[in-house]
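Let's look at subunit A:
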Amino acid sequence: MKKRSIARWGAIAVAGAAITALTACGAATGGDTGNTGGTVTYLGVTGQWEGTDPATVYYGNEIASLRRLVYRGLTALPISDDPNVAPVADLATDTGTSDDGGITWTFTIKDGVTWEDGTPITGEDFIYGLSRSFDETLVNGTGVGLAYFGTYAASVVEAGYTGPFTSSEEAKAAFAERFYADGQKVTYTFDRPWGDFPAAAAGLFTTDPYQASVDDGSTLWEINSNGPYMMEEDEFDSALGATFVRNPEYDPATDSTDLRQALPDQFTFELVSDTDVLFQRLVADAGDDKAAFTDANIPATFYSQVESGAIADRTLKSTSPYTRFLFINSLTVTDPDVRRALAVSLNKEGMIQAYGGDNYGEPSTSIVSNAVSGFEPNPAFADDNPAGDPAAAKTLLAGATPEITIGYAVSPTNEKLIPVIQQSFEAAGFIVSTYPVASDAVPGYYGQMARKDKNGQKVDVFLGGWAADWPSMSTVIVPILQSNPEGAESGVGFNYGFYSNAEVDDLIEQALAATDPAEQASLFSQADAIAGEDGAYIPVVQQKNYFLYGSRIGGFLPDVASSFYPDFGSIYVKPEAAE
Partner candidate 1 sequence: MTRPFLSVEDLVVHFPTPDGIVRATDGLSYTLEPGKTLGIVGESGSGKSVSSSAILGLHRNTSAQVSGRIWLDGVDLLSLSDKEMQQRRGKDVAMIFQDPLSALHPYYTIGNQVAEAYRVHNEVSKKQARVRAIEMLDRVGIPNPGQRVDDYPHQFSGGMRQRAMIAMALINDPELLIADEPTTALDVTVQAQILDLLQDLQREFNTALIMITHDLGVIAEVADDVLVMYAGRAVEYGSTKQLLTAPAMPYTLGLIQSVPDLTSDVDEPLRPIPGNPPSLLDPPSGCAFAPRCTFKHLVDPPSLPDEVMPELEEIAPGHLRRCHLREHDLSKLIPLAAEKVEEPV
Partner candidate 2 sequence: MFAFIVRRILVGVVMVVVMIFVVFSLFFANGNPAINQCGRYCTPEKLAEITGLLGYDKSIPEQFGAFTAGLIVGRDFPVNDEYREALIANGYENRIIRCDAPCLGYSQSDQKTVNQLLVKAAGPTLSLAVVSFTIWIFFGVLIGVLAAVFKGRLLDRIVVGSTLVVYALPVFVIGTFFLQYVAIKWQLYPYPRFEPLREPADILPWLTSIMLPAVTLALFFMAAYVRYTRAFVLESLSEDYIRTARAKGLPERTVLFKHGLRSALTPLVTLAGLDFAGLLAGAIITESVFNYQGMGALAVKANNNQDLPVLIGLVIVGATAVIVMNIIVDILYAYIDPRVRVSK
């Protein structure tokens, strides 16, 4: 999570997404399978790939594709249109066991699973894979896994562990004490309960195995497969892509078609720098592009071309794990009535129009996306008028006219957005000013907003966005609503509003320790409801996806497992006759 989520967020915003009503996706699920063979072309956007070394993989689209093709994990989420899908065993024999409420987790690795060179995968490979994720040089200083492990295994980080290559003997001992393998049995011990660790292992590549013998210090773009496909080239080209062919060492008997149907003989990853070019190719639907698809959203300029005729049959709308909201600075806006007044006055519909309209998203009622397992609308916001209710806000303010400063990053979209917010607040009686942060500012927008003192500026309300790292509310509620540590000068996780509520913290602790997903979700929903009532944030928009794919693409299913990107596990090439 952390800033990488924000980076991912930014990338999506650049892609200029926009969507309509949420439709449950009706494509093939794990049960029925399509045609075998052929080549599927995945059209990606250049610059959205930052590495294929599992220690660096973080973006949702990277996870969605690599998990199905080349990198199997301890666990994985099945191909499914069920929004409350649960992780299942992948390389491990089960989804892990914990006898102490989520502190110690034990997995047993399957027999017969191998690397692409035929070498069996051992428990030690998992420990090595985890250990190298602690190396800053390897993860380009921004590893997401380390952010979680820094929380759940803080003692290892505090002991100075920086991965296997450079750590002191003491630090290595601290790591080895908590994470170790015994034959095919792998044990993880955390400082505090990590109830949804099996789900995290499905969504993070930090816990993936790594074959030490191929680790040579320049692995950023290498892929050493243990899945049904393997990369033909030596390296993934960050600007052009790669080709994936069948991995002869892969044994389908060790896997499940619930996770990987592996129908096409080949996947060609072709990265394109210009989304217009990408969509024109899909619109043209010629030659190999008939069996092509993308995980980028249809740009608004293409709506008129794709909304009618046969081409409309090749589009699909789905929800997205992304939400946008307004942070409230709890340190400067302390009166809960004032916070509520801000929330009820906000014209979310006007903001959505500024973002790009109905295809972009719909008014939301929580920071949690409806794509996350166990999602429930936050009752605190459920009855708010999405067009804003200045009268209700005035009642809450009781004649007061508080001064409010809105912080935002300068961008064309935000320049349209800010006046809407400003007018909403002013209609309720607030005296509003703005604090724009230029795109080349140092520190950047989030760098400034992260600070407790907002870099010396008075900022009361500021724009933010988030997506779940894996479809669990823990990856949203914890980073945004859990109190920052005593004395922290910068927000930990994504709690840049410095929200702090003992009741919420308590519910979060209970939820983290819960190993039953339904129970955990319920506890997080309670925490969210309290924070909402407390005015911790103002939900704005639940984003949507709007996809286009070629006429010979079958099994096109954006699902929970793939962060609502199209699932690579079910996709296949329809035979010519089926065109």
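The criterion applied here is as follows: contacts are C-beta pairs under 8 Å (C-beta built on N, C-alpha and C of every residue); 3 or more make two chains touch, one makes a residue touch a chain; residues count from 1.
Behind the choice of candidates: all candidates are chains of the complex that A comes from, given by their letters.
For clarity, every value in this text was computed on a predicted model and none was experimentally measured.
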{"item": "Of 1 or 2, the one touching subunit A somewhere in this complex", "value": "2"}
{"item": "Parts of subunit A lying in touch with candidate 2, wherever the complex brings them together", "value": "2-4, 6-7, 46, 136-137, 140-142, 164-167, 215-221, 237-240, 270-274, 276-277, 280-281, 284, 286, 442-447, 450, 490"}
